[in-house]
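With one protein chain held back, the other chains of the complex are shown just where they sit.
And then chain A:
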Amino acid sequence: MFSYYLRLALLSIKRNPILSSLMVAAIALGIGASMTTITVNYLMSADPIPHKSDELFYVQVDSWDPNDPYDEPNEPPDQLTWTDANNLMNARKATRQVAMASSGAVIEPHGQDSKPFNAGIRLTFADFFPMFDVPFLYGSGWSESQDLAREQIVVLSRETNERVFGGENSVGRSIRIGGNQFTVVGVLNHWQPVPKFYDVTTGAFNETEDLFMPFLLKEELELPNGGNTNCWKSPEGDSFKAFLQSECVNYQMWVELPTERDKQDYLAFLNSYADDQKALGRFPRPLNNRLSNVMQWMEIQEVVADDARIMLWLSFMFLLVCLLNTIGLLLSKFSGKAAEIGLRRAVGASKGDLFMQHLVETACIGIAGGIAGLGLAMLGLLGIGSLYGDFAENLTSLDLTMVAVALLLALVSSIAAGLYPTWRACNIAPASQLKSQ
């Protein structure tokens, strides 16, 4: 019977091409708008490292101004001072730990015809690569001893390697960065976590960096500050060293703590560290140290922007309006079928039979609307991508889940829109429609 209903549905859709296309268009517009915003929200709130996001913790210690919290009501700073980052790294109290900073420098490629270009740098520690499951195309990261020895080594992003070495295996080759000679130890495969969870302080959806190098080179080579720098007290002097020794925060830190027990121990360690610092005259505020796992940290950092949420609700309203339109169109379409419905009733179709027939018809329209809506959503995402540039580029792709969600949403909403018109159609009194034509 289903295939019969399907055939009738297609015939009926063909019979009123304009009415049918209006319905498909109404559903497509609603689905297009809501899928665009759903996708943005979905990608914004995605878990970027699902299998271990519960074991990775962002570290906050409250080193801030005694008179004023870093953020109301009583939030500790979202980054660390150079002093604290190094002390916590040296303590080695977690299974893995990385302190990080962002910086930048000019790369001078070898070839005559390649121009120097600016590269974003992530300064980090050896644990970064295994901790965040960073994929390698060639070579690997570096070791703890290379960190401590402040070796001038570098891991390139795939794109940088393509730009500088034409995509060849460049492990062991040297590269000039910011006037210093570095040796390549590894090349990443394409890597773009969404959100870029390991450092959201400069934007949660930025591109990953072009270069990765040992953190301590910051001090060694006096690499410039990147990202946000916040100070509650100005450095004592203008020198680079004075800045590093100041109470300015510019560094991020993550620790890997596989069990709840590990987490408790680490928090206890942070508290005793803070007490030690108090004894040294730092940390004037009450104890306020925090460990947040990946998703908690995304929440605290408000990775899903409020306006994205508002857009989501607006687009649902829009979908609702489109569905109300569809209800009107279906009502007029089905009332045009009254004679056929009366006839079918007369020759033995029950209300249930007719209900199914028209439900199949609405579902067909819904699916067509869903497919067209997916096309519109892709256009919408492209639009957002080009409007907001880099920031949105990583947020504007449809995956299979989203395609399934779109079709399901279209199906469910078209059937919901079809319920009342279908119910009305089935309750047409058979006798009333059979007089003369």
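Everything that follows uses one rule, which is that a residue touches a chain if its C-beta (ideal position, glycine included) is under 8 Å from a C-beta of that chain, and two chains touch if they have at least 3 such contacts; residues count from 1.
We take it that contacts and distances are computed from a predicted model.
Chemist: The chain dropped from view, which UniProt name applies: "ABC transporter ATP-binding protein", "Cysteine desulfurase", "FixH family protein" or "TonB-dependent receptor"?
Modeler: "ABC transporter ATP-binding protein"
Chemist: I'm checking contacts with the chain that's been left out. Which of A:179, A:281 or A:348 qualifies?
Modeler: A:348
Chemist: State which residues belonging to chain A touch the missing partner chain.
Modeler: Residue positions of chain A that touch the missing chain: 1, 4, 11, 14-15, 339-340, 342-353, 429-431, 434-437.
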